[in-house]
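Only a part of the assembly is drawn; its chains keep their places, and the rest are absent.
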Amino acid sequence: MKQFTSVHDVTDINALVTEALALKKDPYAFQHLGKNKTIGLVFLNPSLRTRMSTQKAALNLGMNAMVLNIDKEGWALELQDGAIMNGTTVEHVREAAAVLGQYVDFLGVRSFPGLKDREEDYSETIFNKFVEYCGVPVVSLESATRHPLQSLADLITITELKKVEQPKVVLTWAPHIKALPQAVPNSFAEWMCHADVDFVITHPEGYALSEEFTKNATITHNQQEALAGADFVYVKNWSAYEPYGEMPGSHEDWMLTNQMLEATNDAKVMHCLPVRRNLELSDEILDGPHSVVIHEAGNRVWAAQAVLKQLLESI
Amino acid sequence: MKQFTSVHDVTDINALVTEALALKKDPYAFQHLGKNKTIGLVFLNPSLRTRMSTQKAALNLGMNAMVLNIDKEGWALELQDGAIMNGTTVEHVREAAAVLGQYVDFLGVRSFPGLKDREEDYSETIFNKFVEYCGVPVVSLESATRHPLQSLADLITITELKKVEQPKVVLTWAPHIKALPQAVPNSFAEWMCHADVDFVITHPEGYALSEEFTKNATITHNQQEALAGADFVYVKNWSAYEPYGEMPGSHEDWMLTNQMLEATNDAKVMHCLPVRRNLELSDEILDGPHSVVIHEAGNRVWAAQAVLKQLLESI
């Protein structure tokens, strides 16, 4: 693997999942690989799981991790090419990325979308500048439109917990009070479309994801129909792709309840976290036997570790 | 030791002090214990000594430390059970704690009191949520009502520097302009009541600590009487326990001077730091021969290291 920015960077996703599960059983077996290797973890946005799990994955492999909250600890970044920097930005992303690449073997980058300008977000302006200028392999720590470390952890979780060969996996939209990015559902859909699952997406009208990510998925506005017979229910809010970043309806009745799960095949409920309790997902589910969200978050370590191991093997 | 949240978690405090002093002489002897073990240090409040000394202690033991300023680098925490999270909080402490527990072998947590609601603070609402949900042994990095790593360092310091078998130790209230928590004096009192010292607390009327922490202590409002013959004088401001969080009188004449120390047995002056100079404690004392505050702060490493060593030996 040369970089890890989406599922398209993975040659064999089943092999990657197998590798992750092997690392989970034997976390410290490859510490020789990471000796004197360093990953920089650059955050333009908050992070708990990604920040901590990727550090832990690096340590497990004998690597060093250096964390940088670039906007708070470094300098205000300019993103526009050709800008005359006589305003508030102090350092251009071209220099910031290239300089960071001098200090690390791999660069992890987190950069959320603005949710104002779809073309800008979907061309991954900021993230791709880091990829273009840093000169070392990049690991996405969540970009404007994708969160592949999360999706890999999700697939690991499904692989571990599935009771049938080809489980039914349902991605269901959930209510929220704030417009959220499409990165997690995009990425989850993209990975599920590459996995050996029966994949269904359900959301209210107006919340269709970009077709780029959902090509092989069954899509329905009928949540109850989607849930029928589900083995896994992946809960997530997202804002509209069209009109971009808007919230066409609050649909509070889309919040999952135990009763709604009765039609499933005793489904496991997943969520990438953080989750707003009793808005996106009810206490009764999060604290009940269906939820696997903590287990899923724990798998973030093995996802990151499998990715870093393959990157280490490629340099 | 299964966790370190108060003196009650320690089976033998003398043995713990002895262990700390042995580690001070030979800091790197137990690096095999910490191999591939990780502590997460989670801060909801500022920290200098605790942050740095606990990291150093972990490194001395061959462990990894991962630091998280959870409110600034992660997500705004919801603390209320049953809350409908449609406001400004993004992640419930139940998830945050449980997820962090997936990434570390031990979790250090710092969480100050609000000083508004005594019952809430004294039930350690936030801190205990981390204990309850993280699933790994917790180390207090100062909670609403206790700061046991500080108290252990204080006892180490007294043990090192005492000239008589059972020294007289005086905890004296000091002036301040802001209402401060009772965590440090509570904890110090609690540890001194378990230690082989003659322990006296002195404070102006209205500043009585909770009896839970001061059971075996002599308590007096007469500072000069208290100081007579003291071997150690522990200086600290705190706000009132009743009415909770208030400051009944500024009592600027309670600030210790060299003259006030004349009645002591050439006492060593201690303070947990940070200290507001010439408000809580005068320049003449801090810069003079009585002060051991830097030595005391240095002992924070050995306190943390002794605790981590015993925790490592218990898992």
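Going in written order, the chains are labelled A and B, and every chain counts its residues from 1.
Definition applied: a residue touches a chain if its C-beta (ideal position, glycine included) is under 8 Å from a C-beta of that chain, and two chains touch if they have at least 3 such contacts.
These numbers were taken from a predicted model, which means no experiment stands behind them.
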item: Identical protein chains in the complete assembly, only 2 of which are shown; value: 3
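Following the convention adopted for this analysis, only the chains that are shown with their structure count from here on.
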item: Turning angle required so that chain A lies on chain B, C-alpha fit (0 to 180°, nearest 5); value: 120
item: Euclidean distance of C-alpha centroids - chain A vs chain B, Å; value: 39
item: Residues of chain A defined as touching chain B within the complex; value: 27-28, 43, 46-49, 51-53, 55-56, 59-60, 69, 72, 177, 273-279, 283, 286-287, 293-294, 297-298, 300-301
item: Chain A partner contacts - residues on chain B that touch it in the complex; value: 36, 38, 40, 64, 66, 68, 70, 72-75, 78, 82-86, 89-92, 94-96, 98-100, 102-104
